[in-house]
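Just dropping this structure here.
Missing here: one protein chain of the complex. Every other protein chain is in place.
Then we have subunit A:
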Amino acid sequence: MQHRHACFSLQCPYWVSKPFLVILFYLLQVWNHDFFWESMKPRGGGGGKPSEDLLKLIDRDFGSFEGFVNEFKTAAQTQFGSGWVWFAYKDSRLDVGNAVNPLRSDEDKKLVVVKSPNAVNPLIWGYYYPLLTIDIWEHAYYIDFQNRRPDYISMFMDKLVSWEVVNSRFENAKATVEQMECEDERKRRQEEERFTIDEAPANAVFPDTDIVSE
């Protein structure tokens, strides 16, 4: 995960070739744009509202729906250069890459607004489930709004966001996370039940000790 993130800051190991990065860029941009088109509803039919469940979590994590909208708009206005801004469901609150939260609870699942440069997508950071995105490359708004990015962002939030789609992505994300937690719990119990030292197979070696079973 960290390796993939390092790729986008161009600090790749020597064996990650430039052609690979170019292909990855285009792959990501395809995904990002598909996700973006699906996030919108045409002819001012966007709008609608977040579902009750989603709204509850928005209130918890942003203070209010307006608080969320402000944070999303501010992030979109302050991203330097090309990129995307995401509203996402984050599985673990730990902000350190690759860190696994040993004591996961419902409190850890959090709604966040994050920015990413160029073609980067929060999926590569792990634990993020994108719910909504806005493209803030200049090509997304220049013909209609020229340099007036804030106007484009307001128009998007007020008139184009399809909350139906966002709500269903949220339900999917919750279901996926719950499923993964059950899997993890099952695997953990399996590991514990697998064997104790007394039941170890013959000649098993325990790496941390000099114990070799008889």
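Going forward, contacts are C-beta pairs under 8 Å (C-beta built on N, C-alpha and C of every residue); 3 or more make two chains touch, one makes a residue touch a chain; residues count from 1.
Criterion: contacts and distances are computed from a predicted model.
The chain absent from the displayed complex carries the UniProt protein name "Superoxide dismutase", chosen from "Superoxide dismutase", "Integrator complex subunit 11", "Sodium/hydrogen exchanger" or "N-acetylgalactosaminide beta-1,3-galactosyltransferase". Annotation: of A:17, A:64 or A:147, A:147 touches the absent chain (contact as defined above).
Although one chain is not displayed, subunit A still touches it through residues 25, 80-83, 117-119, 137-139, 142-143, 146-147.
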